[in-house]
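Missing here: one protein chain of the complex. Every other protein chain is in place.
Now for subunit A:
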Amino acid sequence: MAAAPSRPFDYLESLPGTVFFKLYQQPSTALAIFRRMLPDLAKCFVMALLYLKDPLPAADLEIWVRSESLKERDSALSILGRLHILSNTTTADNVRAYMVTNPFAASLRQALTGAEQTQSFGVLSRVSDEERVPIPDLDEYARRQWEGVLGYMVGTSGLGIQRDANLSKGVKQLLQAGHLVEVRDRRVEITQDGFAFVLQDVGTQVWHILILYVESAEAIGMDSVEVLSFIFLLSSLELGRTYEKKHLTSNQLRTLTDLADFGIVYQDSPEASHFYPTRLATTLTSDSSALSNPISGTLSGPSNGDTGQPGSGFIIIETNYRLYAYTSSPLQISLIALFTTLKYRFPNLITGKITRQSIRRAIEMGITADQIISYLATHAHPQMRKHNVSRSTSNQAGIPPSVLPPTVVDQIRLWQLERDRVKATAGFLFKDFVSLAEYEAPCRYADEIGVLIWKSDRKRMFFVTRHEQVAAFLRSRK
């Protein structure tokens, strides 16, 4: 399913069950996790089970799904299990059954019906229209702050362009703690992780930062669960509204101040009685497509605003590997320079060429081909999208066409493969099966839930990335 949100997902998965129990107390958290983390089929399961009084027998759920879609079903169920949303129980007559676990079910129901007087979805503050900060200003603030952070990492702040984004000490410390930058001789140097970070789309970047923040929250004496659920609360707020601060706890207020440094929320001053979520916050639980247009357009597009309206990309790539980028933002230029050989620079345009050398250089710095491609695709010029549409009508094969020229995409990957000859995957080896039959069933099961990496029928061994469910499967067969 959605590949993008893997980062917060991985983090959440690693949390112990008790943390989930606490997290799911908040309706906003339940809603956000439901919306962002689950594949479609899993959402259907949850919704179908949500208002059932009794657990649904597993057999019933299994026949509900078509036999061709076993793989999707198993992966949906496994995700639900890992997030502690669905639990296995037995019905009265001892049939295996599923039910939605309780704090989650209750909270999600509450989110849907809004039955209770909680502050889980924020409390609106009454501010007259003159005082209210308009949405364009919020976008501008978010853009400035976020670009400031990125600029700090890439090192453009020295150019004096993003001066007005005053980064607080906390932000810098967080970036260091997350090993995105290193400070050597009072000079900021970006790390490999940092390179990977700056090329991601904004949604993923924000999540990355937030997860870092949550991870470091314990260190500065805050409860990570509280911070996390506050972040989910923020994600459910509405852009352009004002929210009260007086219902927040002291830790949440502290978080709020820190997040303001990133441009995720805006407040007139730290003492103000209300705050505004920016687009970075309100699109946290959306898909990147919903977010990419309004925000990354304003974030990455030409900031002077006279060329191209906000919401448009700016990069054109031709099949001959030439790249044209309509931008004057030093941040974007230095990002593009990471993997292209730049040729000319004009007031609003730079041109360059993607070469084997330039890609190899980027890959040596720790950037992957996927990151480059997704960066290019996210920021592709509308002209390229239009071209893509006209091609898609002639192409009836049903393959979703890519925005970028396929030759370029393939070649970038091939250049990466030249270096990648060995790949390591951490995981678990299952071996010493007595019979072939005993080997085959768990092996097939592992394949269906998508954890199988390698198998050898002859040696009766297989290798998986995750062993809990396979082990459970083996136990259930005993």
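FYI, a contact is a pair of C-beta atoms (placed from the backbone, for glycine too) under 8 Å apart; a residue touches a chain by one contact, two chains touch by 3 or more; residues count from 1.
The working rule: contacts and distances are computed from a predicted model.
Colleague: Which one, "tRNA (guanine(10)-N(2))-methyltransferase", "Nicastrin", "General transcription and DNA repair factor IIH subunit TFB4" or "Ribosomal RNA-processing protein 42", is the UniProt name for the chain you do not see?
Modeller: Its record in UniProt gives the absent chain the protein name "General transcription and DNA repair factor IIH subunit TFB4".
Colleague: In the complete assembly, which of A:153, A:234, A:409 or A:470 touches the absent chain?
Modeller: A:409
Colleague: Using the definition of touch stated at the top, determine which of A:48, A:133 or A:253 touches the missing chain.
Modeller: Considering all chains, including the one not shown, the answer is A:48.
Colleague: From the list A:66, A:246 or A:458, pick the residue that touches the absent chain.
Modeller: A:66
Colleague: Among A:59, A:272, A:417 or A:441, which one is in touch with the chain left out?
Modeller: In the complete complex, the chain left out is touched by residue A:417.
Colleague: Of A:132, A:172, A:385 or A:467, which residue touches the hidden chain?
Modeller: Result: among the candidates, A:385 touches the missing chain.
Colleague: Tell me which stretches of subunit A touch the chain missing from the display.
Modeller: The missing chain touches subunit A at positions 1-4, 27-28, 31, 34-35, 40-41, 43-44, 47-48, 50-52, 63-66, 68-69, 72-73, 108, 111-126, 236-239, 241, 283, 285-290, 293-294, 370, 373-374, 377, 382, 385-386, 389, 392-393, 396, 398-404, 406, 409-410, 413-414, 417, 420, 423.
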